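Every protein chain of the complex appears in place save one, which is left out.
On to chain A.
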Amino acid sequence: MMSANRLSAFICLCLVWIVVLTFGFTNRMTAQADGIDPVGLHKLLIVYSEESVQEKAIMLANLSGHFRMTAEMVTLSDMTVSRTKEAEFVIFISSPSPDLRKIAENKLRTLKVPILWIGEPPGGQERNHKTLSAIRYLFKELTYTDRSSPIFRLPELGASIKPIVLAEASDGDQTVPLLVAAESRWFFLSQQLFGIPGKILEDGLHDFFGEAHEERHEGYIRIEDVHPYVEPERLIKIADLLYERNIPYMVAVIPVYVNPKSGEHIQMGQRPEFVRTLKYMADHGASIIMHGYTHQYRMSETGEGFEFWDSIQDTPVDNEEKYTLDKLDRGIAVLLNNGIIPVAFEPPHYTMSQDGYRLLSRYFSTLVAQLQVSDRTYLLTQQPPYRLDSKRHGLHVIPETIGYVLNQPGYPELMRPEIDQMMMVRDSVIGGFFHPYLPIEKLEELLDILYVYPLDYIDLNRENNRVFSDFAEITSSIDGVQVKVLDQVKLDRLGAPPPVVKKSLLSDLTYLVTWGIAFIVLGFLVLFVYILIRLNRKKRAAIFTEREARSR
């Protein structure tokens, strides 16, 4: 039976918990609310013709996060007058089906707001070019070549309307419009959202939404997969190079290395030199990004495996919420406990479920990554060209856009076309990453290549970022990075290096005794086998007496 004393202690404890939980919760609520302030935002309605193009709608919703928009998605069949009433902009994702297009045309006709029609235009869907392997795009007085894809014919607009052609495509024979503004009706006459046409659309959205951002480009270099077994000397060389060139950069740190063979976890705290090196980097221009907790799932190796997505089954991880929160808690705690202060997050392989992003936003305000579009598969990732606020997830996204330096001849020179493409888009981010195991000359070359582009390098530590947890809060701003510890005990508990398995007397004894037994028994087994062989030999030689004695 519980004594009265104990009971009151128990109740007290419960109350403390309630307070802590509520406090933690409100803390997180503010985190989530950050950047989703709907005041002053325009309402965008994205209508998609059918389920099969839902991913395109999601991608456009993501892109709208670059603008002062809140996006809502709806299928054509669910589109009702009440849902369209408040919309200030409409984007329609078209379909090969003439029937669906007809319905869309009728439903959209009455709307007075700007409508961007993407893909097969109303009416016919004749293609405007012969099938060729490549196609040339004419955009802002420059020409870009890309793989061929269908370009549809601009529909009849009526004589009074003077369309403005923002981009054209040419098969070398004839030149046709690709992106057209016809008063409030806009047409993007391709289904292609990747490659050059995608960039044209992404840039064109500025005009469609009427937000003329300034022509300005940002850049960043991210040092990738920096885990406790990365050689400190290489990291120091990298830091020195970038510091010397006055380039702020990012370091994607994995706090725990898992050896797939032994299952052993090596936490950064167990590698003091590694921690010292990270501090050195932080003092020399680095902003720290948490790149997962172990960057592996189940028994895969750190740096190789996925962590927040089950890539084998192509599904979210089991028990996702608890798993994700636990990993984030631990990751932040380990970093902080070692004096390394993360200001943003990058999921391993850029894979995370939609719920995963929402869970992440309880901890991090900023994501430095590409975006997994849906939970259907991890194979479809979106590479936005510019920063955006993903209102659905509550995250500020700084995209990676130019890939990484491959360990192959020709790199990083081969990254130049990617950079050029990104420069097509207004206020794009030129972000790429570099693995520290590569020769540092490759990084030097990349910096030389980037030097000719007018880039402002992102210094994450001097931007507004927030990292929240029950035990600590990190904020960064123009004044630098601040850490406020809320619960030192919890921070220590989660961030402490794994206890060196203390060899208790019991386990020592067991170990000794079992091995002792094994050796003694093995010795006897050998002896017994020898005896058995001897007896068997004797059996053949000797005369058998017992049965003889019995035969009467």
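Quick note on the criterion: a residue touches a chain if its C-beta (ideal position, glycine included) is under 8 Å from a C-beta of that chain, and two chains touch if they have at least 3 such contacts; residues count from 1.
Just so we're on the same page, contacts and distances are computed from a predicted model.
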item	value
The complex's invisible chain, by UniProt name, from "ABC transporter ATP-binding protein", "Histidinol phosphatase", "Glycosyltransferase family 2 protein" or "Ferrous iron transport protein B"	"Glycosyltransferase family 2 protein"
Touch with the omitted chain, as defined above, among A:Ser77, A:Ser184 or A:Ser507	A:Ser507
Touch residues of chain A, complete complex, unshown partner	506-507, 509-511, 513-515, 517-518, 520-522, 524-525, 527-529, 531-532, 535-536, 539, 542, 544-547, 549-550, 552
